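In this view, the complex is presented without one of its protein chains, the others remaining in place.
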Amino acid sequence: MSPLINIFKKKSSTSNVQSIIDKYNKDQTRLMDILIDIQAEIGYISNESASLIANQLKISKVDVEQTLSFYHFFSQKETGKYTIYLNDSAVAEMMGRNEVAKAFEEAAGSKFGEVTKDGKIGLFNTSCIGMNDQEPAAIINGVIFTRITPYRAKEIIQDMKNGKAVNEMGLQSFGDGNNSSNYIQSMVSNNIRRKGPVIFSDYNLGKSIKKIVNMKPTDVIRDVKASNVRGRGGAGFPTGMKWEFCRNAAGDQRYIFCNADEGEPGTFKDRVILTELPKLIFEGMTVAGYAVGATEGILYLRYEYKYLQKYLEQVLEELKTANLLGTNIGGKNGFNFNIRIQFGAGAYVCGEESALIESAEGKRGEPRDRPPFPVEQGYLNKPTVVNNVETLCSVVKIITEGPNWYKSFGTKDSAGTKVLSISGDCMNPGIYEIEWGFNINDILKMVGANDVQAVQVGGPSGALIAPTEFDRILCYSDLSTGGSIIIFNSKRDLLKNVVLNFMDFFIEESCGSCVPCRCLTVLFREKLLKILKGNGVMQDIDDMISWGPTMLSNRCGLGHTAANPILTSIKNFRPLYESKIQQNKLFDSGFNLQEAIAECCEATGRQPIL
Amino acid sequence: MAELIKFTIDNQDCLAEKGLYIVEAAAKNNIYIPTLCNIPGVKPRGACRICSVRVNGKLMSACTTPIADNMKIENNTPEIVEMRKIILETLFVSGNHFCPACERSGSCDLQALAYRFGILNQRFPYQFPSKSIDASHPKIMKDHDRCILCKRCIRGIKTEDGKSFFAYKKRGQTLEISIDTELTSQLTDELAIKAANLCPVGAILLKERGYNIPIGKRQYDLTPIGNEIDHLEK
Partner (left out) sequence: MSKPIIATTSLAGCFGCHMSILDIDERILDLIELVEFNKSPIDDIKTFTKKCDIGIIEGGCCNSENIHVLKTFRENCKILISLGECARTGGLPAMRNNKVTVKECLEEAYLNCVTVDDNPDNIIPNDEELPFILDKVYPCHEIVKIDYFLPGCAPRADLIWNALVALITGKPMDLPYEVVKYD
């Protein structure tokens, strides 16, 4: 078993690296796993390790480095005996993350992005870690710390200075549900606030398997199609159709991926489903495998949820013992299906299905050109289905309860339920399973939100909605969402604290391949900063609107939506922008002579004359 | 004879063999679709997005999308032209493209596209990113200032056993292309020349030579890029 939580990292040695490479049979497509294990065991991936990997995997060193340098949680330098990754999402900042960061810096005596001189403590920022309902949160050597206060931050650093193991740092109480199980033992809370009729309803383990072994695979697909279930990741592609395409595509092997890379800031529903209903997920993957004729399933899990690894591996063992995984499943000859867990290493874009497949093949998480689609040529160029966690869970219930039962929930064009991750300014942040068809007002009432200025629906890639639109309905034809709902009250500075933060997120998470996503986002951000600085003119707002359509030439969904924080906030909150621009000027370059000559004055010891 | 596909580009009826990508099929009909990252004969990678066209209303990269029956393609429309200008101008300000000092000036695809699109200035503020020149390789220089990260070198130059000399490093705005330091000896003179020629800009240059084509005789001094396809200038 691979190392889970590196309570104390070991010293680098060639033999460690070699044994990790051997463990994965020197397989190029397992480069991610090799790098993850080396990172966990040694704390970084040295130049020598990269050379050794290249040599053993028979690829060039630049190819090792291109994967290695792509992912946030891989490092080519030492990251400290203790490595703190503190979330810098908008909600984390709202909940006091910056004060916590300051406390960490003061106590450690070093800045974020650095390691203390003694090599003991590394401080790093990281994008949303899926704990928006319990911020500020951090990952420290793989252990999740939630609701950190500045005081707690100082205690943590003191414990580190005293050499305490991370899992002994005063985790007095574990979270609810399975968070306290022996295999997790985490302080993370589930915060399940509302259980709906599909995902969080009663679940009989293996019931769907018992049923499908007496069905033809095509009949399973027929039922899934009849249910009208659509992808729950956000894009909403009809699941049954996806399965059918995959089944009908030519190939000697097929694969089922469960996409558990939820990286959209403000989304954390998969984390809770993984914690409470992992068997439901795996059962859904098995059903999918049976339907499309795949014998291998891969759970692609974001690195941030590595603390669930031991638990999930244990669940997989239990399912094998119960003949719900493995060979001749459910007593049916030839029904074989196995699942392995593939970890990511910190890249939001890997939530895009073709990027996820690239990543699982050991490469950079760059979305592929389409066509061909993954259902035709996916993982290892074989037909591949990639489904969201929630989609796969829904499928199990569709099989056991029937498509009509499923269709009885939701709206005409959006069947079933949606699990929402709700965070921000509200009384009860957490997980809510609702039927499609709720409007924003219903939701705000449900979560106890008052004085609401704006709601971000669908995370940064979605839209910032104003109160005039709170009667809009959550469904695929109106407000489609992967489940992230973030609420901002009237005290929040939307442009500075939300829109700018979201732009930073997209700039950080762009794979960089397409020009508009790599470069234009940066120019959008610069323009926003100009306006925030008070140097904006009306033309600046119009300029940004005029650049918007070009974002749609990017290859993937991340690229298409990467300027949405600005574009949707201009659309729905234009007065906020107009209040910050200079109404009496047509042109302002934003040039500031005093700032421009400061360096010269410093270098020559002169007083500025303006 | 290969099956012929019927499609239209900007309402012009076109015919091309099945299996071609839109860019190639357009060229067969004397219609130029600009590209920066495309290499004829190498699997396309849709990195620069300059070839974006509307296919039946949807934006697609013309270098990676195979032609299909009855496709309605929009190429030279005001919307697409504006998008391409934005992409070109974005590239200019996001790197350090000092044309007057660049050896590739006059034969540079990026510059030539800007000429073709009549770009007199960039609408965006210059970023002047802090990038460097890697001159450590004995045969070639990698000038990160000028690199537009099109991946041509990555995809087009491999060792005999298929290993990469070039690869992306990092991501997003810090993305760069690095050269393998352990395969140095396998980059033959022939491959080095091929790499320099593949580069659409002046980001890969051969050492110990330079400025060997006089001004006036360079590739795009008198003839616009794509002229061989659509004969824009006689």
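Letters A and B name the chains as they come in the text, with residue numbers starting at 1 for each one.
The working rule: a contact is a pair of C-beta atoms (placed from the backbone, for glycine too) under 8 Å apart; a residue touches a chain by one contact, two chains touch by 3 or more.
These numbers come from a predicted model, not from an experiment.
Listed residues B:35, B:64, B:90 or B:111: the one in touch with the omitted chain is B:111. If you put the hidden chain back, the residue from B:38, B:52, B:65 or B:96 that touches it is B:96. Not every partner is drawn; the one left out touches chain A at residues 586-587, 589, 591, 593, 595-606, 608-609. By the touch criterion stated above, the residues of chain B touching the omitted chain are 96, 98-102, 105-106, 111, 114-115, 118, 120-122, 125-126, 128-130, 215, 221-224, 233.
The rule we apply is simple: only the chains that are shown with their structure count from here on.
Centroid to centroid, with C-alpha atoms defining each point, chain A and chain B lie 33 Å apart.
For chain B in complex with chain A, the touching residues are 44-50, 52, 59, 61, 64-66, 79, 83, 86-87, 90-91, 93-94, 123-125, 127, 148-149, 151, 159, 163-175, 178-183.
Put simply, chain A touches chain B in their complex at residues 51, 54, 58-63, 65-66, 69-70, 347, 364, 369, 371, 507-516, 518-520, 522-523, 526, 543, 547, 549-550, 552-555.
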